[in-house]
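A single protein chain has been omitted; all remaining protein chains appear in their positions.
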Amino acid sequence: MLSMTEKEKIEDEIKQVPIKKAACIEALKIVQEHRRWVSDESIRDVADILDMSPEEVDSVATFYNLIFRQPVGRHIILLCDSISCYVMGLKGIHAELTGLLGIQYGQTTADGRFTLLPNPCLGTCDHAPALMVDNDLYRDLHPAALADILEKYT
Amino acid sequence: MERPLTQHITFPPLEIRQYEAIGGYQAVRKAVRHMQPKDVTALVKESNMKGRGGAGFSTGMKWSFVPMDVPGPKYLVANADEMEPGTFKDRWLLEGNPHQLLEGMIVAAYAIQATEAFVFLRWAYKDAAVAIRKAIAEAYDAGYLGKDILGTGYSLEMHLHTGVGRYMCGEETALLNSLEGKRATPRAKPPFPQVSGLFGKPTIVNNVETLSFIPHIINKGAEWFKSLSRTADGGTKIYGVSGRVRKPGAWELPMGVTMRELIEEYAGGMKEGYGFRGVLPGGASTDFLIDKHMDIQLDFAGVAAAGSRLGTGTMVVLDDQTCPVGFVHNLEHFFAQESCGFCTPCREGLPWTEKLLWAIEQGRGREEDLELLLRHTEWLGPGNTFCALAPGAMEPLQSALKYFRDDFERHIREHRCPYHDPEPAIPASVHLHHTHHL
Partner (left out) sequence: MTIYIDNKPYEVKPGSNLLEAVLQQGMNLPYFCWHPALGSVGACRQCAVKVFKDEDDKTGRLVMGCMEPVKDNLRLSVEDPGAKAFREQVIGWLMTNHPHDCAVCDEGGSCHLQDMTVMTGHTCRHYRFSKRTYENQDLGPFLNHEMNRCIQCYRCVRFYKDYAGGKDLNVFAAHNHVYFGRCENGTLESEFSGNLAEVCPTGVFTDKTLKSHYTRKWDMTWAPSVCQGCSLGCNTSAGERYGSLRQIANRYNGEVNGYFLCDRGRYGYEFVNSDQRILQPAIRPHSNGTVNKAHIVDQVAQRVKNGRTIGIGSPRASLESNFALKLLVGEDNFFLGVSGSDQDHASLALKILREGPARTPSLQEAGEADAVLILGEDLTNTAPMLALAVRQAVRRKPEADAMGQIHLSDWQDAAVREAVQDKHGPLFIFHTVPTKLDELAEDVRRGAPEHLARLGFAVAKALGADIDPVTHLSAEENALAEKIAASLMAAERPLIIGGYGSGCDHMMKAAANVAWALQQKGHNPMLSLTLPEVNSLGLEMLGGHRLDTAIDVLRQGEADTVIVLENDLYRRADAHLIDEIFLHAQDVILIDHLYNRTAEKATVLLPAGTFAEADGTVVNNEGRAQRFYQVFVPKGDVQESWRWCLQIAEKAQVRSLNGMHNLDDIDWAITTAMPSLAQLQHLAPHADFRINGQRIPREPHRYSGRTAMLANENVSELKPAEDVDTPLSFTMEGYRGEPPSPLIPFFWSPGWNSVQSVNKYQQEIGGHLHGGDPGIRLLEPHLNGGPKYFHEVPDTFVPVPGHVHIMPLYHIFGSEELSMYTHGIAKNAADYCCLYLNPDDIARWNITPGDWVTVEMDHHTCRLVATPNHWMPHGLAGVTAGMPHSPVVDLPVLAKMRVSD
């Protein structure tokens, strides 16, 4: 069941668009904002509100890599794996990070704290390598700096 | 040297009063009050402004394709999806001067008589989102947006849409599908978005840098715009350099600076201990240029003449200690992952090239693999695939096969990467989708 707030926010989005379906991505974002990920049940709930079928909604949801259809940790680490970061030392960052977290790309730490995902270019190539944790961007990374960064997220 | 685009960039960006104080929104006042829409378009056309999104198509020309006599809504979209690897120019403009973009959008919208405008912003640009949201609210308050702008009877609504990933969203027709809440697969052209775009209505999609320039062209005219440049392609351009150079960064420079100036002066040359091997001049989907191209002028025609594309004008440098095969593999991994899966050559061809490159990089390459790679660069060429993603993906590959062929052959001959130890396999694909589908 979606919360009242989620429903209201989705209704607001519906008002912005000429046809209900067009609010699909916004609705998914709203649900994810509130629940961190989008469950099958949420897909059905969103479908109901938008007069769509669950299949239609899931078709959209599964297309985009930042709509999470599996549970994720409390914090999402997006490690830029694109070219400038690759040149500037992605390999070392990746090794250190996976070592510290004890997980690989796509996995969540056992304590549910972090999910690690690769991410295409974060648009900060002049400060490569870079990663994002939730909304925070970290640039000019050095493997040694990673432990402190992770510290900040509980 | 004039730097119209970036001279007022600050962090945090100017608020609307400050922006107005330095002459902001004069272009909106001038255009909506004193110019006919078609005259705005004519002026932009006259300036020979070429789109900064990568393809370099004349902006004024694009606007002129919008049918002006059809009733119903029309749309303007600022393409702020910037996801081309190696590209970080729009972020600067978005975070540093959102009002400039908004002003350009309002003028552009007026020129095509759009009723609604969207900023399509990529997910990762969190600060930009905050800045733009704020700027839009300020512009509404100041009467530059909303009903009856400046009492002229022209109305425009503006929205910020943040994406949820996928490079494809930068392709303008896929972007429109995404704005419609659908999967970001591209659309066939014709019909062009100018005629049938968002929700089937006439729509213009322009890059952030393109739109940010519009106010200055309105204020200072076409001739001024042309005079900024050293070549026939007018204006200044934001150039950037990343990779192992001393001072990676981005600079607004006259269109047509040489590559040598850019890399040696602005970026400070190669880092201590690293040599220059090549450069992608305009993002991941452009052909390598090498040292013999150092003195070419970086404008649309100049780079094209050297066998590449100006693209986004933000370069990635390949140094002599980075494996070119690994470098290209990284790019093809990106492109294979970001294929939308709609057309066969891109969906199946890109993963294949990625696997071939990975095999070569790992020392498992075969002689015939080079031939296969080469054939792919032809097969995935423009027109053969549904959109420009795969042809773009082939540009660095085809030029790498040309310029760094020795490296490829050495990998195959020696059954190893001469640059570094074998690395653990990069996972083919990571996604948090529902698992039963794969």
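Residue numbering begins at 1 within each chain, and the chains themselves are lettered A and B in the order written.
Keep in mind that, in the parts below, a contact is a pair of C-beta atoms (placed from the backbone, for glycine too) under 8 Å apart; a residue touches a chain by one contact, two chains touch by 3 or more.
Keep in mind the model is a prediction, meaning the values are calculated, not measured.
In the entire assembly, the chain absent from the figure touches the shown chains A, B. Touch with the chain omitted from the figure is made, among B:99, B:122, B:183 or B:216, by B:183. When the whole complex is considered, the residue among B:340, B:370, B:397 or B:417 that touches the unshown chain is B:340.
Against the chain not displayed here, chain A makes contact via residues 18-19, 21, 40, 43, 53-56, 58-59, 62-65.
Annotation for chain B: contacts to the undisplayed chain at residues 70, 166, 183, 187-188, 190-191, 195-196, 199-200, 336-345, 347-352, 355, 359, 368, 372, 375, 379, 383-386, 429, 431, 433-434, 436-438.
Rule of thumb we're sticking to: only the chains that are shown with their structure count from here on.
In this assembly, the C-alpha centroid of chain A lies 23 Å from the C-alpha centroid of chain B. Within the complex, the chain A residues that touch chain B are 16-19, 21-26, 28-29, 37, 40, 58-60, 62-70, 72, 78, 81-84, 86-88, 91, 104-106, 115, 117-128, 132, 135, 137.
By the touch rule above, chain B contacts chain A in their complex via residues 73, 82-88, 90-91, 122-127, 159, 161-167, 178-184, 199, 240-244, 248-250, 280, 284, 314, 316-319, 322, 326-327, 330-331, 333-334, 337-338, 340, 423, 426-427, 430-435, 437.
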